[in-house]
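Quick notes on the structure that follows.
Every protein chain but one is kept in place in this view of the complex.
Each chain gets a letter, A and B, in the order it is written, and its residues are counted from 1.
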Amino acid sequence: MTTEARPDVVPAPFAAPSTDESGWKRRHLLDLDDFSVEELDLMMRTTDTMKEVLSREIPRVPALRGTTVVTLFYENSTRTRTSFELAGKVLGADVINIAASSSSVSKGESLVDTVKTLQAVGADVLIMRHNRSGAPYLAARTGHCSVVNAGDGLHAHPTQALLDLYTMRGALGDVRGRKVVIVGDLLHSRVARSNAWALTAMGADVVLCAPPTLVPARLGEALEDRLPPVRVETNLDRAIVDADVVMALRMQHERMQGGYVPGAREYSRLYQVNTERLARANPGALVMHPGPMNEGVEISHDVAHGLQSRVEEQVTNGVAVRMAVLWLITRTSTKQARAAAKGAL
Amino acid sequence: MSNVIMSRDDIRRAVTRIAHEIVENNRGAQDLVLIGMRTRGVPLAARIARAIREFEGEEIPVGTLDVGLYRDDLTERGPSVSIQPSDLPEIAGKRVVLVDDVLYTGRTVRAALDALIDYGRPGRIQLAVLVDRGHRELPIRADFVGKNIPTSHADDVQVRFEETDGEDTVRVTAAEEAGVSR
Partner (left out) sequence: MTERILIRNGRVIDPASGLDKTADVLVEGGCIAAVGPDLKAEGARKIDARGLVVAPGFVDLHTHLREPGLEYKEDIATGTLAAARGGFTTVCAMPNTEPAMDNRSIIEHVLREAEARASVRVLPIGAVSRGRAGKELAELGDLAAAGCVAFSDDGAPVWDATLMRRALEYANGLGLPIIDHCEDPSLARDAVMHEGWVSTRLGLRGAPAASEEAAVTRDIALAEATGAHVHIAHVSTRGAIEAIRAAKARGLRVTAEVTPHHLTLTEEIVAFGSGGGWDLVYDTNAKVNPPLRSQDDVDACGAALADGTIDCIATDHAPHAVIEKLCEFDDAAFGISGLETAFGLCMRLAHDGRITLETLIERLTIGPVRALGLDRVVPGIGTLAVGAPADIVLLDAAAEWVVEPERFASKGKNTPLGGVTLRGGVAMTVSNGVVVHDHQRPTTSDQRPTSGVPVG
């Protein structure tokens, strides 16, 4: 005996949420290449809640009490590691930080042994940053810990792309149909790759821009879903026209000396996001950067600190996004599942 | 088949009575804050506030509380519903009345108490529910109750409000059918 809901009677705050967590099945967050729109949406909504938690007088909840989170960073990164550490602590988890040396088999402990040891000690979640592409996949296969990829080699940086997406949606509402230009060293950028997957899944028009020597093989070709369906452009003045978002990527000094481009001067002349170029984008276009910035190289000082820059917001959103990630992947962790199985009627 | 335990009119009367009891118990509407627990405590809190406004002439602040981040494993019985942001007015020193549709084991209320305390230090906290179905697992009781409905564990109690579900009813689906209807 059900009566149909009358939409005009249901005020927005009372409506039951449309995306529920029963659809979330992932134990790991390794990359965004196979995320559905629903999953990305759920991640965004969950981040909203986490942002509210952070706005409280005492920003602490017991959601992950009893969960042990280990950050295993083979590459140094104070910014990302601190962001994850805080995310874990706000949720009440025990957080342990390990700075591992980039060890190969010959020196120190192998990755597989390290993961097994941490697991035996009681780690539930491993947050890994590694300089080798694919390392978190090996870790995920090794045992029952949940693995969150905090950046692996040149391959993926999913939490960065999620916080970038969250920042864009916060300013633009929706990214569907919006033009997002990502410019920089695409060949070596895991941030560009993860952003490309997430943004194209959400219906954005993604244009990747780089000197020809820094465009990865086959990118931009119509290859179904083997690679994200982006457009590739080597001329930034052309690419940036009508952009709603311009994201500049860090240009490493080693690349500028490594024969990929003639040097910093030519790179900044052709590819720097500066006031002049930005004027060709849509008025109010967002300027973003994953950090840390090389001011004067890939981005001018004025633009980096100008009104359109969302760089600080990206960092702030990072904690909320990482809280959302930790919450969702622990919904399906074996420990919770076992406890719930014990406690259910 | 399920039984309708409370009709639209039953609910309306219960809401009015609860509203009066709250004001009477607190000797007036001053410093009162109603906090509805997601999901169906929210429209219920709004209705109680509306009733109080009508007979007392006072505008009571109403907030929403999501306890998803405070539940222990044992409260997760059904499919998990995604967490939402809470939205609370100032509660320090106030007389807070938590409002929920059904009181059962008491674990959700315990989680709500933890959450509220993280937001500030209320003067007092009371609990108002539309239905008390028994089977408490913690020493928690409701201060204001719409209707006591004895049930068994396998029964399914469904509260529906016009604002969320398009109709006003309270239904109990008995044990054998409960398995099927789920």
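Everything below uses one rule, namely that a residue touches a chain if its C-beta (ideal position, glycine included) is under 8 Å from a C-beta of that chain, and two chains touch if they have at least 3 such contacts.
Fair warning: this is a prediction, and the values are worked out from it, not measured in the lab.
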Any idea which chains on screen the missing one touches? A
Looking at A:Asp31, A:Asp124, A:Asp164 or A:Glu233, which makes contact with the chain not pictured? A:Asp31
Chain not shown: contacting residue from A:Leu118, A:Val206 or A:Leu219: A:Leu219
Among the options A:Arg56, A:Lys89 or A:Arg132, which residue touches the chain absent from this view? A:Arg132
Sole touch to the unshown chain from A:Arg193, A:Arg250, A:His289 or A:Arg322: residue A:Arg193
Considering the whole complex, not just the chains shown, which residues of chain A touch the missing one? 30-31, 33-34, 104-105, 110-112, 130, 132-135, 137-138, 152-156, 190, 193, 216-219, 221, 223, 226-227
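Note that in this section only the chains that are shown with their structure count from here on.
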Taking the mean of the CA coordinates per chain, how far is chain A from chain B in Å? 38
Touching chain B in the complex: which residues of chain A? 2-6, 9-11, 13-17, 19-22, 42, 45-46, 48-49, 51-53, 56-58, 60-63, 91, 327, 331, 336, 339-340, 343-345
Looking at the complex, which residues from chain B come into contact with chain A? 39, 42-43, 46, 64, 66, 68-70, 73-74, 76-77, 79-87, 114-115, 118-120, 153, 161-167
